[in-house]
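For this depiction, one protein chain was excluded, whereas all remaining protein chains were kept in their positions.
Order as written gives the chain letters A and B; numbering starts at 1 within each chain.
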Amino acid sequence: MEVVLAIVIGFLYGGGLYLMMRRNLIQLIIGLGLLSHGANLLIFTAGGLRKGGAPILADGEKVFSTIPADPLPQALILTSIVISFAVTAFALVLFLRTYQTVGTDDVDELKETETE
Amino acid sequence: MLTLLSIIFIAALLAPFVHRLCPKYTGAILVTAPIAMVIWLLKKIPEVGHGHPVTESFQWVEKLDLELAFHLDGLSLLFALLISGIGSLIVLYTQGYFKGHPQQGRFMMYIIAFMASMLGVVLADHLLLVFIFWELTSFTSYLLIGFNHNSPDARNAALQAMLVTVLGGLFLMAGIIMLAGAADTWRLSEIIQRGDVLLAHKNYLPILILVCIGAFTKSAQFPFHFWLPNAMQAPTPASAYLHSSTMVKAGVYLLARLHPALGSSEEWTLILTTIGTITFLLGAIMALGQKVLKRLLAYTTVSALGAMIMLLGVGTSYTIKAMATFILAHAFYKAALFLIAGGITHETGGETSVDKLGGLRKAMPISFACAILAGLSMGGFPPFFGFVAKETWLHALDHYPLLVGATVIGGAAYVLVGFAVGFKPFLGKMPAELHAHEIPLSMRFGPIVLGLCCLAFSFFTGSIGHNLVQPAATAIVAKELEVHLHLWAGFNKAFVISLITLMIGIGLYCSRSFLVATAGRLGVLVKFGPDAAYQFLLNGVLKFAAWHTRVLQTGILRDYIRVTVLTTVALVGAALVRAGGFQRWENLAPVSIRIALVAILMISATFATVHSKSRLRSILSMGVVGFCMAILFTFFGAPDLAMTQLVIETLTVILLVLAFHHFPPFRHGSKKRTRATDIIIAASVGITISLLVLAALHVQTPTPVSDFYLEHSYKEAHGRNVVNVILVDFRALDTLGEITVLTIAALGAYALMKLKPKKEEGGE
Partner (left out) sequence: MTLLPSLPITIPLAGAVLCMLFRRNIRAQKGIALFTSFLILLTSLTIFASTKDGTIAVMNVGDWPAPFGITLAIDMLSSVMLLLVGLLAVGVSAYACFDLDEPRMKFGFFPLMLILLMGVNGAFVTGDLFNLYVWFEVLLTASFILLALGGERAQLAGSIKYVTLNLLSSALFLAGIGILYGMAGTLNLADLAHLVKDGARGDLLTMVAIMFMMAFGIKAGMFPLYFWLPASYPTPPAAVTALFSGLLTKVGAYSMIRMFTLVFDSDPEFLHGLILVGAGLTMLSGVLAATAQYEMRKILAVHIVSQIGYILMGLGLFTELALTGSIIYLAHVIIVKTNLFLVAGAVNRLKGTYDLKKLGGLYSERPGLSLLFIISAMSLAGVPPLSGFFAKITLIIAGIQIESWAIVVVALGVSLLTLYSMTKIWAYVFWKPAPEPLPDLDPMPKGQWFVFLLPMVGYTVISIAIGVFAGPVFDYASEAAAQLMNPQAYIDAVLGGV
């Protein structure tokens, strides 16, 4: 099943980048969203898929009787989800302000620093 | 030596302050530093003359074997004396020349710092140290040439001089590092004893060429000579000092210094003699048609430097003696003439053209007297020291008839220039519009002392030869030799040639107006000269830079993403090819149907996100992708993750939906071809990432860290949910960072919405 997930990850990266290569600010941010989905799924997949239970001890148990899923990638992804959310939200505000200030949502037109 | 050098450097640093405190005596106070050096050097003459060099060494950068090592032998002594002696006179001269100039203090600072650097070049015994001082002379000369910074010509000349000499410096840098590597030491005094090793070394020729380029740029050899006449934009004290008697001789010094190490090959002779002779003749011929005082002198300086290189290239003990004598003679008459030329320009309110000057003998008698001495010495008239040098020179070239021919032509040109600068401005009728005064006292020291030297040295030829020339020549050829200079060596071949030269020279001077006119007509040739090549090259680089920047920095974000992505794919691909493809493909777990379904849903949602023309549909499809991820997380034992993903995805979608109304609908479509290219690029990334993940999955590894967590999270951290324990305990620092990001992102979003530039509020 890793093959399937690997392919999905590929699609997420590819799709995200394709969107980022469009001229529209909204598409740019959606693209970034797909990209971070891809990254999270990649950690999840590459970290080793184990069809065990959740890494949560049932009440009364002191050790895991069966090997649960790897908890570490989960923790990493949790951190990364929150960080991407924060950054995406900020980026959204930034894009909005840019649109209001510069008056265009066309990414190609934002080139004054280079061409001035 | 280090102490004295430091004192001179400190004097330079103090110059602006000294000037501010007592502007009238700045020169007199500061000159004590170089004079101390002169006295010390004079005291060392006997010791050095007997073959006992003075050495000194202090550790500087141990790991780089860089020492503050100094070595005073005959060659260093000759140069150091000229540098500090003439330098002292220049400092005094500057006092009068820049009287009342607000930036006099700065000029003093630069010129004294230059002096110290130049002394460093000739005294240092460590190649890197030589290079350090060498670069410092380039830099200080930049500041000096551009001193009249309001003039664009001065700024350009400064830049040109610096670029050319620093370019040479880079070659030199590479050359000396290789030289040190080949000789296995940085010490010059040791390198010159390893000539055999070097000659046999595989890098000998590259080293020779690199060092030569360095020396040639500095010493204005063809085809790098062009910067020197242009550098006449510098104030006259700087020209007199840097561009006649000191800095430009740094290259000559370096090659002379390395003569024992590199000089015993045919390549050496070939390169130096050819380039030297070309420069010698070119400078002399170019000088013939000049009208401006300083340019006349500048071209003959180029020529003289060529002569020195030529004599060094021939490399017999005779030519080397001649070279050392000529260095001495040239330094005196050339510096004197420069100072006189500067005095004339200074006192006539800025007149620089020879042909507009005349009859100054009454107004400036002292200058005239000095000019006669220096001008005749330059022409090589007996009994001046210039004559002595020329005799030695001609005598040394006895077996080189071609070079003797060149010398006749060059020598004749020197006669013309000597007359044009030494006599022409003073004789004849004074043009009516010209007003002149004698130069002030402080400016007189230089011309008088130097002018007298031109004459007086001829009467002490024995002592000069023995004490100055012989030790220097000995150091250059690295074997014992005797030098006997004579004012009158008898009525021999050399004397006859000398007479012929003088005759031709006088003839040339008489036809000077014709020569100037011819030169004017030939002026178009400049377009094909190295000066034009320099401009062409510089402009070429600038144009290329502009083109490069236009092409690469399009300002379009999408281009940047494309380049980034393609680079990644290409390099990962290269690594893949290098590895010879993936090695193993086994070990795949079977695909279950529910996962396949979710996967298909995700892929379709991704497609929808990418493809949709509606913003809302696009956003919602992205949300579907996120929700599918949550489902996947639950399949593989990550309920916490699934919960978080759900919440965050919902929030993101809500935010986007709220925001998108503020944006216009999608309207900037791309061309079909662009889209197709982008699909290929995106697909290549997707495939690369997929392959990487697949490859990673085949490495069966233990998970020691996770196992530790599973075992210890309850026992030691008292948490049943291992993921939570990791977040708040095992890897709490990550969480701290995460919270920080969240907080400042909120802060930033707030600031961004609230803080607007003033212009905008005004209704822009």
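By our rule, a residue touches a chain if its C-beta (ideal position, glycine included) is under 8 Å from a C-beta of that chain, and two chains touch if they have at least 3 such contacts.
Predicted model only: the values in this text are computed from it and were never measured.
**Student:** Pick out which of B:Val496, B:Val563, B:Leu616 or B:Val647 touches the chain that's been left out of the picture.
**Tutor:** Answering carefully, the residue with contact to the hidden chain is B:Val563.
**Student:** Can you work out which residue in B:Tyr97, B:Phe114, B:Phe131 or B:Phe660 touches the chain that's missing from view?
**Tutor:** Considering the complete complex, B:Phe131 is the one touching the chain left out.
**Student:** Return the single residue from B:Phe70, B:Tyr142 or B:Tyr241 that touches the missing chain.
**Tutor:** B:Tyr142
**Student:** Counting contacts across the full complex, list the positions on subunit B that touch the omitted chain.
**Tutor:** Interface residues of subunit B facing the absent chain: 16, 59-64, 66, 102-103, 106, 128, 131-132, 135-136, 139, 142, 146, 149-150, 152, 155, 158-159, 162-163, 166-167, 170, 173-174, 177-178, 181, 541-542, 544-546, 548-550, 552-553, 555, 557, 559-561, 563-565, 567-568, 571-572, 575-576, 578-580, 582-583, 689, 692-693, 695-697, 699, 701-706, 708-709, 712, 729-734, 736-738, 740-741, 744-745, 747-748, 750-752, 754-757, 760.
**Student:** Could you pull out which residues of subunit A are in touch with the chain that's been left out?
**Tutor:** On the subunit A side, contact with the omitted chain comes from 13, 16-17, 20, 25, 28, 32, 35-36, 38-40, 42-48, 72-73, 76, 79-80, 83, 86-87, 90-91, 94-95, 97-98, 101-102, 107, 110-114, 116.
In the analysis below, only the chains that are shown with their structure count from here on.
**Student:** Using Cα averages as centroids, what's the distance between subunit A and subunit B in whole Å?
**Tutor:** That gives a centre separation of 49 Å.
**Student:** Any idea which subunit A residues touch subunit B in the complex?
**Tutor:** Counting only subunit A, the residues touching subunit B are 1-15, 17-30, 33-34, 37-38, 40-42, 44-46, 48-59, 62-64, 67-72, 74-79, 81-83, 85-90, 92-94, 96-97, 99-101, 105-108, 110-115.
**Student:** Using the touch definition up top, name the residues of subunit B that touch subunit A in the complex.
**Tutor:** Subunit B reaches subunit A through residues 553-558, 561-562, 565, 588-592, 595-596, 599, 602-603, 606-607, 609-610, 615, 618-619, 622, 625-626, 629, 632-633, 635-641, 644-645, 648, 651-652, 655-656, 659-660, 662-664, 666-668, 670, 678-679, 681-683, 685-691, 693-694, 696-697, 703, 705-706, 709-711, 713-715, 720-723, 726-727, 731, 734-735, 737-738, 741-742, 745-746, 748-749, 752-753, 756, 760.
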